[in-house]
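Of the protein chains in this complex, all but one are displayed in their positions.
Moving on, here comes subunit A:
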Amino acid sequence: MCQVGEDYVDPPPRECPPAPRPGRGQKCVKCKEGKPVVAVRAGDAFCRDCFKAFYIHKFRAMLGKNRLIFPGEKVLLAWSGGPSSSSMVWQVLEGLSQHSAKRLRFVPGVVYVDEGAVCGQSLEDRAKTLAEVQQILCSISFPWHVVSLEEAQMTSITWLLCPRSHLILHVARAHSYSKVMTGDSCTRLAIKLMTNLALGRGAFLAWDTGFSDERYGDVVVVRPMRDHTLKEVAFYNRLFAVPSVFTPAVDTKAPEKASIHRLMEAFVHRLQAQFPSTVSTVYRTSEKLAKAPRESCAEGPQGPRCLLCLCTLDIDAADSATAFGVQTSALSQMPPSTLQAEAGIPTTPCSAVGGGPGCCGKACGREGDSQPQVIKQLCYSCRANMKDLPSLDPLPPYILAEAQLRSQRAWVMQDIQEYLIKDSADEAETTES
């Protein structure tokens, strides 16, 4: 593959020779005894037992080296029915059983999200899928939860902007789980990294694709399958009969974002065919990403967070030329109240939500005018996604309320700023800067 070494030297790209198939007379490259059944990498054929050991070891090593899950902790396994998360649930099942070497010692539960409503599945299909799901769930010994879109009464906006996460988080919080495990595989994360890069989420890649994601505060999301490629998962599931349920793809209403994901997926698979280490290269680069805020970030590491994705805002209006670029392209289309908000001119926030009782009337007589307040509190990529939504969809009340609350707090702080006596430590900082 066209892959570079740590120094600036570029090795030439090279087409790989075709992977040798496990042929007659060949032995497993690991134990040199067993009959090879799986070619993990080109030229590396493992026998069934060695492959199982290799696969399980990866899972345990990922958990072990990160040391984030402690014994007795409640961990919610997010199961989509798909191969990777099914494999993950299976690993946990086996890992908890008495006879496994070094038993896993956390307390798991499983959550399955029924996306049938958003998929446009027919009622019969939904029922059929759910029946399959429950059959599998009944066979496992730990607690399980099935939630669907209607039950949690979340609106379609949140769904298409932060698919599944809010719902799973809700379940985790409701039942006191402190960790959520998702089944994202190496392949899936490599694609996600490239997709998020293209969506303008360069600042958040370490959280979006790393082992742990702490943005929600009380619940930490971990990704134990991130070292397993989709190919390995498929092999394992087939060899060891891991049950899974086919669920159709979510039909999201944010066409741009979904199509960027789809075309990135197609591109990566195409490139992988020509340069077989594409996925592993991208994955290795993702391991080198740091969870660091920009040094020049005006607000510091505890700065305001995006309303939708909860990552620290990555737009500082002052010096970012890309922010300028986005603004100049959008200026012609935004209403004057938005321009004011963008320019930082404080507009008194209305105390009512979305034009309800107590509304001041002139600044936000219509729900559409509370949009500028919300936009100011979104990160770069969430702003871009907002523009992608059909304009008639209203924002859900709880997001508007949060936006209001933050604006009011900021307004109040500004009002009393001149009367606050700063701490001497603060004063020292401001005189130095």
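Criterion: a residue touches a chain if its C-beta (ideal position, glycine included) is under 8 Å from a C-beta of that chain, and two chains touch if they have at least 3 such contacts; residues count from 1.
What we mean here is this: contacts and distances are computed from a predicted model.
Hidden chain, UniProt protein name from the list "thioredoxin-disulfide reductase (NADPH)", "Tubulin--tyrosine ligase-like protein 9", "Cytoplasmic tRNA 2-thiolation protein 1" or "Response regulatory domain-containing protein": "Cytoplasmic tRNA 2-thiolation protein 1".
Only one of A:82, A:143, A:243 or A:276 touches the chain withheld from this view, namely A:276.
Contact with the undisplayed chain is limited, among A:213, A:227 or A:314, to A:314.
Shown as candidates are A:146, A:239, A:384 or A:410; the residue that touches the absent chain is A:384.
Here the missing chain is touched by one residue of A:47, A:171 or A:203, and it is A:203. The residue touching the chain not shown here, chosen from A:43, A:64 or A:304, is A:43. Contact between subunit A and the absent chain runs through residues 1-14, 16-17, 19, 41-43, 193-194, 196-203, 205-206, 256, 259-260, 263-264, 267, 271, 276-278, 280-282, 284-285, 288-294, 314, 319-322, 324-326, 328-330, 332-333, 380-381, 384, 388.
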